[in-house]
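What you see is the complex with one protein chain gone and the rest in place.
Here is chain A:
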Amino acid sequence: MEKSKQQKNKVRFVVVREFSGEKSMRETFEQLIERQTCEHFEEWLEQREMAENAA
């Protein structure tokens, strides 16, 4: 009883996509992923260097 009431009160979300811009989807994702990967890699290098120095 309690559960069904909770379910009834829960909101169902409907996601609608809209696109605006000039770049293609692939290009945008590629740029973002490249940037993120480089950042991630630089962080990893920094941590490795710090660990080496500490050792």
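Simple rule for what comes next: a residue touches a chain if its C-beta (ideal position, glycine included) is under 8 Å from a C-beta of that chain, and two chains touch if they have at least 3 such contacts; residues count from 1.
In the analysis below, contacts and distances are computed from a predicted model.
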| item | value |
| --- | --- |
| Name under which UniProt lists the unshown chain, selected from "Electron transfer flavoprotein subunit beta", "Imidazole glycerol phosphate synthase subunit HisH", "Probable peptidoglycan glycosyltransferase FtsW" or "Site-specific DNA recombinase" | "Site-specific DNA recombinase" |
| Positions on chain A contacted by the hidden chain, ascending | 8-38, 40-41, 44-45, 48 |
